[in-house]
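Taken from a larger complex, these chains appear in their original positions, while the remainder are omitted.
Each chain carries a letter (A, B and C) given by its place in the written order, and its residues are counted from 1.
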Amino acid sequence: MFPGTTAERDAADYVVVGAPLDVSTTFQPGTRFGPDEIRKFAEPYDDYDHRTDQFFTELGVADAGDVRAWDDAEAYLTFLSGTLRDVVWDDAVPLLLGGEHTVSYAGVEATDPKTFVCLDAHLDLRTEYDGNEWSHACVTRRVLDVVDEAVVVGARTGSPEEWERAEEEDVTVVPPESVREWLAGFDSDGPVYLSVDIDGADPSVAPGTGTMEPFGLSSTQMRDAVRAVAPACVGFDVVEVNDRDDGQAAALGGKLLREFVYAHAASSGSAPDDGGRADRPGD
Amino acid sequence: MFPGTTAERDAADYVVVGAPLDVSTTFQPGTRFGPDEIRKFAEPYDDYDHRTDQFFTELGVADAGDVRAWDDAEAYLTFLSGTLRDVVWDDAVPLLLGGEHTVSYAGVEATDPKTFVCLDAHLDLRTEYDGNEWSHACVTRRVLDVVDEAVVVGARTGSPEEWERAEEEDVTVVPPESVREWLAGFDSDGPVYLSVDIDGADPSVAPGTGTMEPFGLSSTQMRDAVRAVAPACVGFDVVEVNDRDDGQAAALGGKLLREFVYAHAASSGSAPDDGGRADRPGD
Amino acid sequence: MFPGTTAERDAADYVVVGAPLDVSTTFQPGTRFGPDEIRKFAEPYDDYDHRTDQFFTELGVADAGDVRAWDDAEAYLTFLSGTLRDVVWDDAVPLLLGGEHTVSYAGVEATDPKTFVCLDAHLDLRTEYDGNEWSHACVTRRVLDVVDEAVVVGARTGSPEEWERAEEEDVTVVPPESVREWLAGFDSDGPVYLSVDIDGADPSVAPGTGTMEPFGLSSTQMRDAVRAVAPACVGFDVVEVNDRDDGQAAALGGKLLREFVYAHAASSGSAPDDGGRADRPGD
């Protein structure tokens, strides 16, 4: 159980869901242990947040456990998406713990945002990788089938096809050196889904991830992005954390989840406005 | 390069092939790093084997590198099998380094043995696992479509369906406590493929594997089995080694490969007799 | 959740309770992570046990989670004991996951056995250690205040005072070399509590423990002891597992818990007979 998730699932405003999918990682596997690593290394965090003057335990967060993964990613996403849509229908914000980045697709499908903001070293805009269109290297491309626009913050690598796709109007790439400026100007006109691929951070900050990519974001840049974007959000995830470091990646992941909840809750007394996009059919 | 593999691929009597498939591991992933871990930890072994009075470097072993894996196991097996069949057609014995146990199927398909002898904690006799018939938990079942009989040495766990299947005539289960006796009586009447799933060993001996299963074989039992079976063999593999220990599993895996080659070479001056089953079509 | 604990707490025949007490470990701390490490590394075990022809998921095992620990061991034991006594009053067998060995006292107090059988490298018969009578090094001494006799299986070290105490009639010491013989003659005339201090095993088998002591039991000796003693038991624990190895100690601990349940359940269709010693007051 993620520390401080004292709410009942049905009464919750936020619901943590673990999604330990780990089938397409190309380099270092282990993200299947990500959800439990994040839960473990969030243990020492204080309940109280001084900046927003809130207690995590009073913000209505529940932990629904993991949706057990198997090796058919597409089928898994469908199933996971259903679980997350139930969360949305219960007027709660899903907080997804990956697992590989692929699982963000389920989060997006369930929350139906206008914009996908993603902290990531990689563009993840491939149409397929090794013949697999559900590879973690394709997730932002898949997500663009659902959302109106994608912003990849901290991106620093990709294939020519990905960079070409990134030049289209519905994609914004914010390289690490432009993050502060982008944050200063950030303004959202519709519901956002925020996805934190932990490899957006520099490997010194988050070595426990499948594909370390040097020259990344600092932990405070990650934090400031989460704080800035959270108020506009209908869904959130932290993905690509594995168990191959001494807890740095998981500690950061768990902290960013808490920063998300504090910032989101502080900005609205009520459940997030989803623009009517994710209503239960028949509602 | 596996240490001591000084032969040219074309002139070799034994060819090491890495098969870093790592898609169906249910618990701890990382067997994709198995081939290189085994190569690394075989570094300190002496070239000379006192028991058989042979030099490894004089036994005609080549290292053909890895057959890069992707996440479609069935397609990969077909491709890998082709690579291994080329080895067989060149009158050499393939020495496969996994990767997950699934890759043994390709080894068997390429060498077409009569008998599949396998050191393994698990029966691996499932028809499918989580809907996947090419899971490592099904490999011996798949292999039984090709061979006449399977012997699972060191087996100590399985599902009821697996145990039921194991009672049929074409399967022999040798529990850890019966290994010495079985070895004493071992006699082969046809070509054998020997597969070493490193989890056949006790976790104290080989902790670096995907699914540790206590109460397993000692390293000397593993060695004695390899020595006894090798002379009858047309193919060999070591699988399920990962990078999650301090080198114990890889060190054992590399040593058993060498024991295989020493024992096999000592028993025959020429290339192994494959009973005419794996001839190149048209030869 | 310990894998396979599908029963509801109230309807369960066996209840797993984590007790992450970690205050008196003299050398390598970390046994606070023991319960979750054991749960994690029990993941890959098959549900079905061939020897007893039983499914773990059909044996009525629940996981009640952890009883959060703090640094007042004596107060914690009182609280923990209450939790475990509830389990007993519900006619279930408590399966305690340590945590340091001290927690066994709570298990004993809750189950009120006649005999305490303990696998341990150490006598744990000190009256106090560094002024602390609730140190893990004193647990068997404390337990002797409650039970009629203690048997320390695999014991190989202690202070002179401990060895002297061990010579009294109510203590039996079974050194590692005598375990097979002792098991052959084991017969119980009253309810037993079985405690597995994982350091009873040789460090090669269970390096992840607070005070490794070489020349210990093999994993099969541990298993055979658990199988032999389990039928007589009213309570069970695995203690002193920490997170400082590659999973070997936790994997063994989780396996022994399963062996306990299989053996105990196979020996009795009903809940264990506790000789009327642990009845709820007023029942």
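Here is the rule we go by: a contact is a pair of C-beta atoms (placed from the backbone, for glycine too) under 8 Å apart; a residue touches a chain by one contact, two chains touch by 3 or more.
Bear in mind that the values here come from a model prediction, so they are computed numbers and not experimental data.
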item	value
Full complex stoichiometry in copies [only 3 chains shown in place]	6
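The rule is short, and it goes like this: only the chains that are shown with their structure count from here on.
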item	value
Between chain B and chain A, distance of the C-alpha-averaged centres to the nearest whole Å	41
Chain C: positions in contact with at least two other chains	none
Interfacial residue positions of chain B with respect to chain C in the complex	26-28, 157-160, 163, 202-204, 207-208, 210-215, 244-246
In the complex, chain A residues that touch chain B	22-25, 28-30, 32, 70-72, 130-132, 135
Contact set on chain C toward chain B in their complex	41, 43-48, 50, 202, 204-205, 219-220, 223, 245-248, 251-252, 255
